[in-house]
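Right, one structure below, let's go through it.
The complex is shown incomplete by one protein chain, all other protein chains being positioned as in the whole.
Each chain carries a letter (A and B) given by its place in the written order, and its residues are counted from 1.
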Amino acid sequence: MDVDFAWTAVAFILTLLTLSYLLGDNPLFRLAAYLFVGVSAGYVAVILLFEVIFPRLVVPLIFGSASEKLLAVVPAVLSVLLLFKLSTRLTTLGNPSMAFLVGSGAAVIIGGAVSGTLFGQIRGAIQPFALTQSGNVLQAGSQLMGGIILLIGTVLTLIYFQFSARRKANQQISRSAAVQAAAFGGQIFIAITLGALYAGILAAALTALIERFDFLRTAIQTFLP
Amino acid sequence: MSEIICPHCGASNPSDAIECKKCHRLFFDFPSSNAFHFEGEEDDWLKSLRDDTEPPPESEGDEAKPADTPPFTEDVPDWLARIRQRSQEEPGSDDQSDERAEEEELPEWLKDVEISSSQSEPSISESEVGEGLPLPDWLSLVNLEAQEEPSPVRPASLSPTEGEDLDLSDEQLPDWLKGIEQSQETADETPDETPSTPQGEPLDWLGGSNLFVEEEDAGQMPLPASEEAEPDWLKSFETFGTSPSPLSEEEQTPPETSEDWFKAFESFEGDAVPSSIEMETPFTLLDEAWLERVEELPTEPSPEETGISEEDALPEVPTGQAPTPESTSSESVEDWLASFPSLEEGIPSLEGELPEETPAEPLVESEDFSSILEDISPLAEGASSAFIFETPPAEPAAEEEYEISPFISEELPEWFDEQVFEPSTETAAPAAEGEAGLEPAELPGWLEAMRPVDAVAPGRIGTDEDQRIETSGPLSGFQGVLPAEALITQYSKPAVYSARLQVSEKQRNYANLLESILQEEKQGRPSRGARTAAPHVLARMLIGIVLAATVLFVLIGGVNLATPPALFAPENVAFFTQIQALTASTEQNPPILLAVDFEPALAGEMTTVAQPVMNDLLRAGKTIAIVSINPAGAVLAEEMLANSASEGQILNLGYLPGGVTSIAALASQPSLAAPRDRFGAYAWDQAPFQSIQRISDFSAILLLSDNTDTSRLWIEQLSPLLENTPLLVIASNQAAPMIQPYVQNGQATGMLAGLPGLAAYQQLSGRTTSLTPGYMDAYQAGLMLIVVLILLFSLYYLVMHLFKKPETKGK
Partner (left out) sequence: MRAPVSTAIAIATGLLVLLGAFLPVPVLLPVRQILLSWTIPVAATAGLIAILNLLSVHWRKLNSARERDYYSIILLLAFAGTFIAGLLLGPTDPNFQKVVTYIQFPVEASLMGVLTVTLTYASIRLFQRKRGWLAVLFTASTLLFLILLSGFLNIPENIPFVKDLLAALNTLPIAGARGILLGIALGSITTGLRILIGADRPYSG
């Protein structure tokens, strides 16, 4: 029996078991789901051991040079300390490792947000106003108009997420009228964006469904003599 | 017909009434209860008592009889009959025997006494035999004492003027003696009556009662050894039983009125104590030891010592001391009986029926009885006057000392309670004289403690409720017991209490506020009944079936729906341009970094879109380094490129855990971040990877991402460091909207998004055939079907809401 044929059959059965969720939660679907989780966990464990831990920690410490060993000691110690997180009594010993990860991650995120998004998006927001790149007036006009809309939309969206408010004379807590009006405009742009995102998700899911139905069709053609 | 004044509430009632209309208490239930239901003409004697003017015929007949004849022979209890019998045996005692012969319905306790007496004493009269009265405890004690030590038993003095204290409370007095009180009250209202008249009747029934009957043979009552230890009230019973004439000569009552019932007491005294009084069941004493202790009791202190007035002193309980012949003298009987308050409503039947006074014994007890009888105020008021006794003249108290009854006050008959009896003025003097001659008994300490407060405390003991005499059950005749039938029959409608809650204005406002809040909650979330999952499952199933049918139809049927795009998005164009630039270069370009960041879920879409691009790059001889922050990404990418790549073109750096930190590490120094490939070999020594020192050294970065967050991270970390290296993105449709700003501002050079991007790339690259035929058609058909479904149902629900009734809209 061809191994590929067996694997195809396995994939075929698992596809059908998973698509049975259309009929509601049933034991067949749960069987496929639990099997999937177990296999995924096993695969990831193997990948981590063979592709990361073993080559980056074990091999340098055992077979590496002095510099490699020196470089491998700290992550090794941090990794060992992190293992204590499995113990409820000794879980505090893993805090330094977690602190190392959190600290480095926070710094990376700050750097990326500042240089990658903040500066980049601001530059992108004002870039349409660089009319020197446009060819003719019409294009410049459309570019300008687009830039203005984009800028206004961006600003209104940012204002919508500002929830600071003050207590007024009548003891009501609310934002100012200008902020509320701007937030209303921001809601419009956010609704449009979320609609586009929702449409994209639908499209992507439909693509996956089409691919699965195509697989089923192909598999049936394979199984059939 | 005269009225009966209720001794409790003072309401006037008809003469034939048994209980008060107002307070529903029995005046004297002697005729109506089993306790004192005399045989034969039960109510005649009672009626005669109530009749102020004319005594009943029977009573008249009885009155015609000599004094020794009991006034109501038919209604007289056996024990009273025996008393009379004794008196008849002595002068004037024949009538008592006749009385005894008459059937009498007695209270149960009296019946028991009779039964026990009949069992052991065949000489007891038939009337006594037929009625087996259970002996009350106190009477059984009397029997015991008589057995233990024969001693003269003197009748209990009813007159407090005799100086004897009958240590009994109202509760211990039988009903018939309570009736004495009541009759005393009636007697007080009618002072015209001779005092002898009311006295006759009580004597009769007292004489007929088996209670006071003693067997001559036994001749003993359960009295303590010493006279000093005998309670007075008990001695008085002994006097009834043994002494034919408890009254002393001094207390000799008028012949016509008092002699008969006195004689009854005499006969009572002369008769032997029935065996029922003896220690037999059911009134067998559980502990006879106390009787012995009672015998040892010191003599009762004198009233002067104790400070107890003659009026307050209870009649002494007759002890077990056997009555002496002297004590059975008619004079002694008359004496103590003379202490009974005079009956206002004359008991004609009792007239002349009083036992003859026998001078045998000083009637100490009679004094007490008289005092007791005087306290029977209801009788004095003209109530059931059957037992309104006229207090005989006070006689000097006998020298015998009577002890306080060892029984608890509740067990003693009511008439022993000195407060029940209101001594008349006539008996005041004789009582005083009697007190002077008595030696008060000395009580031991423990008995003193047991003495009811009422025995020493002045004042009326108990409340009006306690004066109620039980008329049924084993406790019939007792006073102050828990009601049995009476309460049930006297049940009244319970009071109706208002169920309205008192609510203040403030509370009402709070309640209204809470109610309004709850109403708002209801309005905010209208319930539309129970929801079941079946419609949802069915709807999902139908949509799935329709979608599946549409896609399969297009795939299998080969329907061509999709048209190639004529208009392309700028990002698509830019992407294509960059790919073209890369593939067009013939130089040994640096490798291209392929960052794989998609899950197996969208691997179909990603591989479908990326396959043509990768094929173009691989065909152009480009070296591609694959790196992934997803465990399965590297494998999927490798699978994708396995068919197109030649050997040595692909360097799989494997999986980089850590997310953004691994991206930053890769962006900072790729060789340090991923030094080895998946197979463990050092990757950066091989050509063309030897020239790669920084991320910007790659010829291009191709990002395959289906996630908005990770794609953002990739762009954020890489774009600042990519100087001129293009960052090309192949994204899924779900990530494209969020990547577009980066593309729009140039951080990402180009982007292909989903199948439309593939279509655009294919169109731009001039491919007429697709690697995945039918996908675009099915994709378009499916999307349009979804559009139609959403549009139709949305319009339907909108229209339904517009045309819905306003009331239901608000729900």
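Here, a contact is a pair of C-beta atoms (placed from the backbone, for glycine too) under 8 Å apart; a residue touches a chain by one contact, two chains touch by 3 or more.
Fair warning: this is a prediction, and the values are worked out from it, not measured in the lab.
Residue B:P657 is the one among B:P444, B:P483 or B:P657 that touches the chain missing from this view. Contact between chain B and the unshown chain involves residues 536, 539-540, 543-544, 547, 562-567, 569-570, 599-604, 632, 635-636, 638-639, 656-659, 661-662, 664-665, 668-669, 672-673, 678-679, 712, 733, 737-738, 740-741, 744, 754, 756, 759, 776, 779-780, 782-784, 786-787, 789-791, 793-794, 797-798, 801.
Within the complete assembly, residues 3, 7-8, 10-12, 14-15, 18-19, 21-22, 30-53, 56-57, 71, 74-76, 78-79, 82-83, 85-86, 91-92, 95-118, 121-122, 124-125, 142, 146, 149-158, 160-161, 186-206, 208-209, 211-213, 215 of chain A touch the chain that is not shown.
What we mean here is this: only the chains that are shown with their structure count from here on.
Work out the mean CA point of chain A and of chain B, and you get 65 Å between them. For chain A in complex with chain B, the touching residues are 22-24, 43-44, 47-48, 51-52, 55, 101, 104-105, 108-109, 111-113, 115-117, 120-121, 123-125, 127, 193, 196-197, 199-204, 206-214, 217. Residues of chain B touching chain A in their complex: 533, 537, 540-541, 544, 547-548, 551-552, 555-556, 601-602, 604-605, 608, 631-632, 654-655, 657-661, 663-664, 676, 678, 680, 706, 712-713, 715-717, 719-720, 732-738, 741-742, 744-747, 753-755, 772, 774-775, 778-779, 782-783, 786.
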